[in-house]
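A protein chain is absent from this complex, but the other protein chains hold their places.
As written, the chains take the letters A, B, C and D, and residue 1 is the first residue of each chain.
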Amino acid sequence: MNQADVSKLISQLRIAVRPNKRHLKNVDGPEGRLLKLRKTVTALVKHERIELFYNRADEARGYAELLISNAIRHGDRHKATMELADYWLLEKQLVHKLFKVLVPRYENSNISYTRMFKAPRDYPGIFYRKSVLELRGNPFPVLTPDNSQNRNLLHNVLLDEARKEFRREKLANLANKLAAETENATPSTPAQVPVTEQPEQSEEAPKA
Amino acid sequence: MNINVRILTKSVAQQYAFKRIVTFSTKPTQQAAAAAVPQQQEVTGSTVRRPIVPAHYRFVYPEFLPDPKVEWRNTIREKLERLDMLDRRRQIELPEFYVGSILAVTSSDPHAAGKTSRFVGICIHRERCGLRARFILRNVIDHQGIEVVYELYDPTIQKVEVLRLEKRLDDSLFYLRDALPEYSTFDENMEVESLEEGAPVPVNDIKVVLRPRPWLERWERQNLLGVANIEQYIKDKHRKSSEKAQKPWEKYDLMKQYRATIPEEEQKEIFAEVHTELHTLELQRKRNKRKRTFVKPKHLA
Amino acid sequence: MLRTVLSDLARLRLSGGACSVTQVREKGHLSRPRLRNPYWFIRQQRLQTDDQVTGENRSFIKEVIHDTYGTPALIKGVQTYEQKQLIKTDEAPISTEPWTPNVRRCGLIARKIGQYPLWLKNGERIRTTLLQVVDNHVIKYIPPEEYKPTHQPNVKNLNRYGCVLVGAESTNPALLTKEYCGIFRDSGVMPTKNLARFIVSPQAALRPGTPLNVGHFRVGEFVDVRGKTVYHGFQGVVKRHGFKGMPASHGVTKTHRRPGNIGGGGEKGRVWPGTKLPGHMGNRWRISKGLRIWRINTKYNVMWVQGSAVPGSTNGLVYIYDTILPLRKPQEAPPLPTLYEQPEDEAPDDIWYEQVHNFKDETISFKPE
Amino acid sequence: MAATTKLFRKSLGALTQIQQYRSIAKLPTSASSAQRNELFNLEQRRQQDAIGRVEKIEVRYLGLPEDVTLVMNNNISTPYNCAQHLSEGHCKRSALALIDGSVPWDMHRPLQESCTLQLLNFNVSDPHIVNKAFWRTCSFMLGAALQRAFKQEANLQLHSFPGPNIKSGSFVHDIVLGVQNWEPTKAEMRAISAEMVKLAAQDLRIERLEVDLDLAKEMFSDLRFKSEQLPSIAQQHQSRVTLYRLGEHIDISRGPMVGSTRFLGKCTVVAAHKLANEGASNAFYRVQGVALPTGFALNHFAYGLLEQRAQKLNSARLPTEPFEEQRQMQLS
């Protein structure tokens, strides 16, 4: 491969793509590999959140993303895309879901259509890494609650205060500099200096 | 723009799709092409800062797209390479051509100082990208088949003329090596067959006749469209083995296709960078051509 | 807290100050790839966890970083930080002694960004590798009398040479460990992802904070490039040493890709040291020496060096030194200690070696003699 | 690691002023400390014996994994015992208990009546109460660390620590030293921090005991500042005084505090400011530090900002000022 294939145009994926595919050991070779992935993609579209081994999920993720992005790009009137959907979705009612549910859901999104999480692996159990693969906007409760919004955590309280102090100091510095400049430029305008400092001090008062 | 106009019609646009492969992008190409034209008119009307890149640029300048292998990519390198390519293109006219077009390449010959060598032939293959882009010309001279590999950006190349701009049914024509010699015989003193401005690049649907076996490659496995008599020489065992070698699932292997292409967003970025430069060069070339056509009748008169 | 104590101690060790030299025993004489760093190496990467910091505070931390070090900027094609307060070109260099052929200069840290062909003026095509010097800054200079490294570099008369610590690719210090950031504290340079030490003569000493650019080298000179070769894993002899293997048929069973005989019997009935056998391939430090610089781009800090076999993968790190090959050493004085780039200088973007065809020039044609 | 540890020791040995904590028995002040501990133990036993008949109370636990009602012993069972009924994770994670939804309660303080119980850790949605308790514990631990860190010659006397104010950026302990011109070096501060870290590593339980004023006076008879403070504290609490013990270190505090020293994660003692002279040779110093609970992996740069801010003199009530104000502030 020395030259990009120009016969096709594909939208950029919003996920990190491995440079090479995984072979996902299969007796039927590449065809069997695709069948394996078709099952996963079908399950993903059907259940919207699935738990499975990491490698297979990571491989299937790209296919699912491309399938959705193609569906968004071409719509359901495009024969080749329909053929694709027919191939990738083993249960045919899901073709309908793809075009009528998922396409409107993701039409205006700027981020990837799927999410993937590393899942803990059972111990003792099979050694392989596990993961959770889900479509964005699924009806299930979120897996990783976002804790970064809690501003009452101790370090956030400390940082908040540090930030306020930093801003105050910065403003004071700025005011001083401005005052110095105005003094240098026109030494006969001391009236301006308190004016610039005034709001800053008044700001300080309520905080303290 | 003329170039845009010629891919407007639906029938024409289909010619861009290589028939061997089912394409999933024919429609947006048309859409983009259709969209490009009115926008282009807007450009002429009002001043839009971002140049709108015609959709067919990826076919005309495929070497501007980098190698899709992720491990080898680097944006700075690609940018420097593109700058060098543009610098070279400013020195020499490198016209639009495709596999199947007939070219004449004039290059300065280090083995005969002060002289140039001119080779006429059909382009049977185009490969590699960036400054490494190259193509293979084939011709039969004095009943002797000859092939020469040229690098597109080699600074010893003095002139690249397109004698006949056309495409063939396949995207590489190595089977001409096993075809009867008349299919790759071209007159060295061929006149330039100028295409109507704005006309689509015609597809030559000639089917070549192969010589009997032994062949250099197993053509029966490659689903060639431009070969007439392949059925004549294959037996059941060939048919069976060729059936076995087919990979019908590959047209559904989306990730494989993704890894072999440059995504549309990146293509746009790349061509937006070089588009203005290439466009001015194209215009310049057209002006030169017109001048030449004006000059000719004067000589005759 | 304990960590800060450790970091200070570790820095003491790095500067080779008062602490005693511990003897380090090598695993063997073979050049094995190092699987892990020695225990006394300072850990660079912090364990990345969710800090649970609110968005406001996160932007506050970022603001402080930008205030202390500089705002993010794209400088010479590298995403880095604008560390304006560092550039101290007006300061007098540490040493003003003139250049002699025996002077060892500082090197550079670069990334191998790919390769493409150039053409010479005689029509010959050469393959070149592009090396981009990525945002290099001097971090520390240790004079000869203080430089007592635990690991002796393979340099003759080491006591005559000092050491310059160079960092490349500034990065957010919040992503690194505190002890690693301690290395940069005295210089005021933003912590960098990559570090390299260069053994230099005292004449070539550099002040901390000096930015190093590709102008350190000149077109036409020869350089040595050191990099870590691409790792191929455990490979057999056919791939690793280019053995021919054995035929596919003609009675050969199970030995198609095996080495065959590896030695005689009798007194020499053992495997001789150095016998080519299967093993790990690649992932070793290798130097390709005496590569000519064909072209330099000062806008993106890129140099084109001879050959496409520079060790390392594309986008991998390499170190560039002045060549040690005696016949290819420079005849004229190179910039010593380095070329201080002035922002107002109007240097050409591209500097071509005289033999190389510039793409802006006309098509090459051969003149009859 | 051996080499670094050796060097670590060496550097510590070189420090003036401060000695490494070896054993309490060797410290000359330990005589009174041992006595104090003995009194504490005796009082503790006395209070336990005084309970008499065991009464059952119903404690309604609210929270994860599910709300349950536990039948516990009155005046004996602590929230920690309740947590033990729930899971190991609850025991390990809970820093403070909340009784009836509003009253903060030490993990090791016996429950006194039927109530609802919530177990708090530092990650709850509103960790205000537990943060405050943590900050107070830090001040308290700093006292213990200072006790351990200073040599006898330094003539250290703990004065007090003002109520926790997290927004000030630092926790504080005011001390009196027998030196008037002590300028703490970095290494000294680091040694005190190391003591804090050691305390945290020892995972000491923080015990609470309410005693009579008389007993308290007896316990703190040899500490001038403490005995001066006692009457005014006792006055507000019906002549009862709340004491906290950490290892061998006992101090007066209103509480509540977190259950164990284990909850101290990242910790730095950043500065010691001289406040005023005391007498001819002594002087007041304010030792300040900043800390985060365990499990808060703040990156070093952000933590460095907090450290920098903590270096500034804390504006809390000075030890030389009248004591009443502090009480009021704590009450508010």
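Note that a contact is a pair of C-beta atoms (placed from the backbone, for glycine too) under 8 Å apart; a residue touches a chain by one contact, two chains touch by 3 or more.
Just so it is clear, contacts and distances are computed from a predicted model.
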Protein name, per the UniProt record, of whichever chain is missing from view ("Large ribosomal subunit protein uL14m", "Trafficking protein particle complex subunit", "Mediator of RNA polymerase II transcription subunit 27" or "Exosome complex exonuclease RRP46 homolog"): "Large ribosomal subunit protein uL14m"
Chain not shown, its touching partners among those shown: B
Of B:63, B:81 or B:154, the residue in touch with the unshown chain: B:154
Of B:117, B:241 or B:276, the residue in touch with the unshown chain: B:117
Sites on chain B contacted by the missing partner chain, in the whole complex: 107, 109-112, 117, 119, 134, 141-151, 154, 156, 177, 211-212, 214
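The rule is short, and it goes like this: only the chains that are shown with their structure count from here on.
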Pair of chains with maximal C-beta contact number: A-B
Distance-maximising chain from chain D - centres being C-alpha averages: B
Mean-CA-position distance for chain D and chain B (Å): 80
Inter-chain centre distance, chain A versus chain D - centres from mean C-alpha coordinates, in Å: 44
Whole-Å gap between the CA centroids of chain B and chain C: 41
Per-residue multi-chain contacts in chain A, two or more chains: 147, 150, 153, 155, 159, 162
Per-residue overlap in chain C, given as positions that touch at least 2 other chains: 51-53, 57, 61, 64
Interchain pairs in contact, sorted by label: A-B, A-C, A-D, B-C, C-D
Contact set on chain A toward chain C in their complex: 147-151, 153, 155-156, 159-160, 162-163, 166
In the complex with chain C, residue positions of chain B that touch it: 71-74, 76-81, 84-85, 87-88, 90-92, 108-110, 113-114, 116, 130-132, 151, 153-158
Residues on chain D engaged by chain A in the complex (per definition of touch): 122-123, 125-128, 131, 134, 166-169, 290, 292-293, 296, 298, 302, 305-306, 309
